[in-house]
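Moving on to chain A:
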Amino acid sequence: MFPWNYGFEWTAASAIFLGAFYTVIAIVAATVVRALVQARGMMAGGEAERIRWLSEFHDLPQQARVCRHALTGEVSGEACSHGFDCGNCEKHAEFVGAQPAAAPQNIEEEIFGMAFPLDRLYHRGHTWVRPEGDGSVTVGLDELGRRLVGVPDGVDLPKPGTRLRTNGIGWQIQKRGAAVRVLAPVDGEVVDSGGAERGGFLRVKPFAGTFDFRHLLTAAELRPWMLREMERLQLALADARAPALADGGVPVEDIPASDPATDWDAVWGEMFLEG
Partner candidate 1 sequence: MDKAFIARGVRRCSTGKFVLWIAPWAALLVFGLYSAGLCLVKGLNQTNMDNRFVFGLWIFLDLTVIALGAGAFFTGFLLYIIKVKEMKAVINSAVVIGLVCYSGAVAALLVDVGQPLRFWFTFWYPNVHSMLTEVTFCITCYLTVLAIEYLPIVLRNRKLRQVPGFLVFEFELHKLVYVLAGVGTFLSFFHQGSLGGLFGVLRGHPFAFREGLAVWPSTFFLFILSAAAVGPSFILLTTWVASKISRKRLVEAQVLQRLGRISGLLLTAYVLAKTMDTLIWINRTSPGTGFPAWQYYSWKPFGTWILFAEIVVFGLIPALILVAPRLRARTGWLVSAATLACLGIALNRFVQTVQTLALPTLGFDPFLSYAPSWQEVGTFLGVVAFGMLVYSLSFRYLNLFPQERDLQAAAVPAEEPVLAGRY
Partner candidate 2 sequence: MKATRRDLFKFAAGGAAGLALTPMPWRLVTDTALWSENWPGIPRPARGEIRTRFTHCALCPAGCPVKARCVGDQPVSLRGLAGRPLCAFGLTGHHLPYHANRVSRGDPEGAAQAVRAALSRRGANESVAVLDLRPGRTASWTYRRAMGALPGGLYLAAQSGLPAIDLRAAKTILSFGVPVLDGWGTPANVLAARAQFRLIEAEAVESHTAMLADEWLPLREGSQDALASGIRHILTAGAAGIPSGEAAERSGLPEATIVAVAQELARGDAVVLAREETDAVTELNRMLGGRAIVRRREAPAPFHWTRTAAPVTRFDAVPDQSIRALLIDESVSDGYFPWDAVERKLAPEATVVVFASSRAGYGAHAGFVLPAAVYPEIADDIPAAIDSTAATFRLAVPLVEAPATVVNPTRFVAELAGVDAGDALRERANAIEQSGRGTVLSYTDSRSTPLRDIKADAFWKILHEGGCWEDEARDQSPGEPRASAPAVVAMTWEMRMARGPLSPLVTKLYQESNLRVRT
């Protein structure tokens, strides 16, 4: 193996053979080392959350990844390839350019007996973002999300000063021994939090300047999205061998309470987009 070992000869054969061997070793080692180095860099750069989302997004089932424009029927049903980051999706830019979101007529939309105030934007992870006057936003669980969790056993809200990343972990809700993680809808720093009994809400101020809301759903997209979500909920529940929703699928106030036997962990995972 080494020139100083017994019986080693500098022949063409040994040169080729050992050459190839060492090359392979080198390449493999280099690959692993590079991956490690890169990973360190990423960790240092606080990219962990983004990457977590990307890999979870990759594991999500097809119909959870449907593009928002597919929901509205602008394009035929295809999956998003940007991890719901419409900010750098040229297609999205085109669509928005084609018809800018019109201002809502009424102040609230009622879907399946659930109220969705239109003074705010919605995130695919069932959170809403309400811009406040001072440039900060309030973040909270949307109605379906709230009903999905019902009365939480506990909520771990991030302390003020925590830096949130879009699609990173916003906060966690304890219920039935499972930890449901709620995706953060925006980048920003937590300034205040509360409302544990209603699933919790956060007050978030942007890192710098203003927020980017491009990836959030607007009023027009709300209904189609919710329809799809209800379908998914149906499937998830059926999948979890739970009885279909009461009366044509109007979610009750506390869905888990309606049927304790169900594998709610799975349902939550499905609905809160856990990979």
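The rule is simple: a contact is a pair of C-beta atoms (placed from the backbone, for glycine too) under 8 Å apart; a residue touches a chain by one contact, two chains touch by 3 or more; residues count from 1.
Quick note on selection: all candidates are chains of the complex that A comes from, given by their letters.
Because the structure is predicted, anything quoted here is derived from the model rather than measured.
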With chain A shown on its own, which candidate in 1 or 2 touches it within the complex?
1
Residues of chain A touching candidate 1 in the complex:
1, 5-8, 11, 13-14, 17-18, 21, 24-25, 27-28, 31-32, 34-36, 38-39, 42-43, 47-48, 51-52, 54-55, 59, 61-63, 73, 112, 224, 227, 230-231, 234-235, 238-239, 244, 248-249, 265-266, 269-270, 274-275
